[in-house]
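One protein chain is absent from this view; the other protein chains keep their places.
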Amino acid sequence: MSLNSQTVKPEASESPKPSKGQAKPVDEAEARRLIEAALYASGYPLELKTLCSITGITSKRKVSEIARSLMEEYQRRGGALEIVELEDGRFVMQLKPKYVSKIRRLTFKPLLTEGPLKTLSYIAYRQPVPQAKVIAVRGPQAYRHIAKLLDMGLIEREKLGKTSLLKTSRIFADYFGLSRDLRLMRKQLEALFQEKGWKPGEQPPPLTPSQPQGKP
Amino acid sequence: MSLNSQTVKPEASESPKPSKGQAKPVDEAEARRLIEAALYASGYPLELKTLCSITGITSKRKVSEIARSLMEEYQRRGGALEIVELEDGRFVMQLKPKYVSKIRRLTFKPLLTEGPLKTLSYIAYRQPVPQAKVIAVRGPQAYRHIAKLLDMGLIEREKLGKTSLLKTSRIFADYFGLSRDLRLMRKQLEALFQEKGWKPGEQPPPLTPSQPQGKP
Partner (left out) sequence: MSGEENKPFWLKHPWKILFDLARLTKIRPWDLNIASLLSSFLREMRKMGYIDFNASGTALLSSSIILRLQSERIFEAEIEEEKKGIERIFDYVPPPLQLPFRFELTVTGLEDILEALKEVLKAEKESLHVKVKPVTPPPPDFFNEYDRMVLQWEQEVESFYEALKASQLRGELYFSQLVQGKPWREIVKTFLMLIFMAARGLVELYQDEEFADIKIVLTAEVSRVEP
């Protein structure tokens, strides 16, 4: 078992004994396939909690063991794909970095075209932000962007009285590797922004949505 | 679980003759990884030509052989992913259909629910079929299904006088590795439906028993 840096508890996963307390029991081989399916489909890091719910296994430890054994299998077969366990216990399936550059000649679609991407970035920076404000800044075509972003699960809409508030979803945070805590996420974005020597313009509005919309 | 069968090396011995005229020669194991990387990242069927250019191997036959051996490896390991060779020689990587419903909430890609999928099956089975007939059989909600299927490029609509005819698209054929010849495709589809235990005569009774129009 030649395994590198990542902490791995060896091979409890290989034991055939059934794990306890499963919601809808699947055997380990099937759980492994379900984890593989989830990691493949998402393309971004998944929490153990998510993997538990996909497999129906309640024990995070158990799920982590199975995910690790899948990770090891990928290591052993030495293909172009790898599964990586992140420091916080999440798992992600990805292309080994050396192959990313080699397949550049294939044309890749952007996740979003320019318009919706701008709308998304604005929501991420000003969230939670009233939908009306997004429309005011981004123009009426933003209705369409918002519908698309909702459809893709990148943002969420909630009602606060008569106001519709928009904010980014967990999938958004996970995909872009940002904090799920909205306050922290904005700090991260601001920091990145300033790193580039850009000025964010006006002061961001307070995060409490009940207050008047962002005026300097 | 011993996974030795999946180690990457053996292929070199499987194909003793060296491939000629490589642009920038890579060994077979590396070519395999490049093919895997390309198939993983692209998300659509790749032509042999593209795989040649990615690997630097000029022989389509050679590339096809390597891609097939990768496909077989995926079959052997029995995971959640599969590589499929389409009728025209293209290869594609995908999640096995049985896992699609489980990963629905993890992906940005809009996935079809059962209703639109049934409408799609029906169109595929009866194509080219007048839109009015699809609505009459599947009910008014099929308008929505048809809009979605058109949007995803799975079906096409063409006008024939006043009638709108619906048929499946090339993208649809690509998903199932079906022939583009409608006659042949229908045979293949029938086989697929039968795999699912379906025979036209054995369906549950008509929705509106009072109307005896049922045409089998």
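Read from first to last, the chains carry the letters A and B; within each, the first residue is number 1.
We take it that contacts are C-beta pairs under 8 Å (C-beta built on N, C-alpha and C of every residue); 3 or more make two chains touch, one makes a residue touch a chain.
Bear in mind that the values here come from a model prediction, so they are computed numbers and not experimental data.
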From B:Ser59, B:Ser121 or B:Ser169, residue that would touch the chain that is not displayed: B:Ser121
Absent-chain interface as seen on chain B, which is shown: 40-44, 82, 84, 92-101, 103, 107, 109, 111-112, 114, 117-118, 120-122, 124-126, 132-133, 135-140, 143-144, 147, 154, 175-176, 189, 192-193, 196-198, 200-201, 203, 206-208, 211, 213-216
Contact set of chain A toward the excluded chain (per top definition): 40-41, 43, 95, 108-112, 114, 117-122, 124-125, 131-132, 135-138, 143, 147, 176-178, 189, 192-193, 196, 198, 200-202, 215-216
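Just so it is clear, only the chains that are shown with their structure count from here on.
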Interchain centroid distance [CA atoms averaged], chain A/chain B, Å: 27
Residue ranges of chain B touching chain A (in the complex, touch as defined): 1, 3, 6-8, 29, 32-34, 36-38, 40-42, 46, 50, 53-54, 73, 77-81, 95-96, 99, 102-103, 105-108, 110
